[in-house]
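Chains shown are a subset, placed as in the full complex.
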Amino acid sequence: MPKFQGVVPPVVTPYNADFSVDYSSYTRVLEHLIGGGCHGLFVLGSTSEVTFFDEATRRKILEHTVKVVNGRVPVITGVLDPATDRVISHAKVAQSIGVDAVVATAPFYTITSQSEILEHFRILRGALDLPVIAYDIPVCVHVKLARQTVVTLAREGALAGLKDSSGDDGNFRYVLFDLADDKDFFLMTGSEIVVDSVLQMGAHGVVPGLANVDPHGYVRLWDAAQKGDWTAAKKEQERLCRLFEIVWVAAGRVSGGATGVGGFKTAMRSLGIIDTNAMARPRQPLNDAEAKGVDDILRAVGLK
Amino acid sequence: MPKFQGVVPPVVTPYNADFSVDYSSYTRVLEHLIGGGCHGLFVLGSTSEVTFFDEATRRKILEHTVKVVNGRVPVITGVLDPATDRVISHAKVAQSIGVDAVVATAPFYTITSQSEILEHFRILRGALDLPVIAYDIPVCVHVKLARQTVVTLAREGALAGLKDSSGDDGNFRYVLFDLADDKDFFLMTGSEIVVDSVLQMGAHGVVPGLANVDPHGYVRLWDAAQKGDWTAAKKEQERLCRLFEIVWVAAGRVSGGATGVGGFKTAMRSLGIIDTNAMARPRQPLNDAEAKGVDDILRAVGLK
């Protein structure tokens, strides 16, 4: 089995009211996730609001994470920034701090191409001494990692895995087929709501932002899938789908970026995991009426 | 008249073969542009490949620029990065170095909204002591600055100007109407190929990447427009349109991001302004056959 597998949540970064990182709450988040049975942690992913952080903040978050986790589960980290050399720079810091793997997107802001993406990941591979995982998230990067791009890079050894947040589960399935004989390469889905389906296809792991709110639910789903009990997996998934509706409570009022993370943070505050539901500027947090809507959902699924 | 006006090229950043900035060539570019009659310089814009640069590189480029320019023309600088606080951080460095204004986009990578964009620029305004110019470039940022967003921010004094690279000249015209009574606000187009039209609409300036290759052409176009000689302006614009075809010589082979800057750099190398046509990694430079195609165009328009 691949080294990275199972439930690997993209960890939320709690904020103080002054927009600094609330490390006390952050520690609680990490313990909440490890205690919830998660098999690994993905820090500095999109859900962490990483692209809002400068280098010093990223470093401090990583150092704090590695210290708190202390080897209990693997830690993988996003090294998200617009272009290759900046990604390498983040990755070298991460490497020095002692994470287990890095996760990189294609270049963004710039208009790129599949051949440039191949070059990008080959350069990363040549510059780094730890596994590189490709992150496919077209809604943010505005390019899709083509099936052939991922397979080529996997065959060359440039990529150790894929985190697929593209929503294109049919394509994901073909990548699984193409790399079925590669026992080391792992494929993870970023979905929260079709995890049972993607695990049944053969995915090695799942990276659901919603696990910040309910890690136990995703671990139960994973365990059911491991046993081949697809009925139980489906039942748990359906409960989590109901919970996932917290991400739409503020839809329309706040931005598409704020509604999801804002829903997670508001639920986590309500459950006592973090102290505020503040997000990085200029994101607007959920208001009291929306927080009440989140609470209604938490109660409906038995979390409150 | 607004402080910033006229031909204000987004300055190309020359590279050494090892992907470090070639400051010797860069100095030549600056002198080429000032000597060509440009009315200001826009450094660290998209054409500069700014999103590929870390903070130290940006700082060094700005310091070098301010030193070489030495007050001969205004220097405005891009402070492009995915989110508000990182933009502020770049802008404070720029402010300390002594630029005349900063240019910022909406947040990118994250999925944003017009109300979040309003908040973003208000926060920038509150944090900085120099003029802030909004940069509308949906092809990179994947959101359009709405007419009402720009007008609201201008009325509040949060924005000093707009650089419009959206290609939506009709919308640009409406912003001109809405702010016609604001004598300080200035509107610049990022177009290379409909500059005569946009100047006739009343734009205060133009920021054409192609001016790195032929500043004299855009200055002639500007001068003709200032005199109301639209026939001469059109004639010069048509010559520059022909020159602009250098950006499509490598289309299809290299990425959409590389084909434009790559065309500029290849032409500038051919004209002896810079030493290499290397671009930031992972962009692939134009090859010899493509460089020959660029030369053919340079000859056709009388630059070679």
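Miscellaneous remarks
As written, the chains take the letters A and B, and residue 1 is the first residue of each chain.
Just so it is clear, a residue touches a chain if its C-beta (ideal position, glycine included) is under 8 Å from a C-beta of that chain, and two chains touch if they have at least 3 such contacts.
It should be emphasised that the depicted structure is a prediction, and the values quoted were computed from it without experimental measurement.
Shown are 2 identical chains; the number of copies across the whole complex in this structure file is 4.
Just so it is clear, only the chains that are shown with their structure count from here on.
Centres computed as Cα averages put subunit A at a distance of 35 Å from subunit B.
Taken together, the subunit A residues at the contact with subunit B in this complex read 19, 46, 49, 51-55, 80-86, 89, 107-113, 115-117, 119-120, 123, 139-142, 254-258, 280-284.
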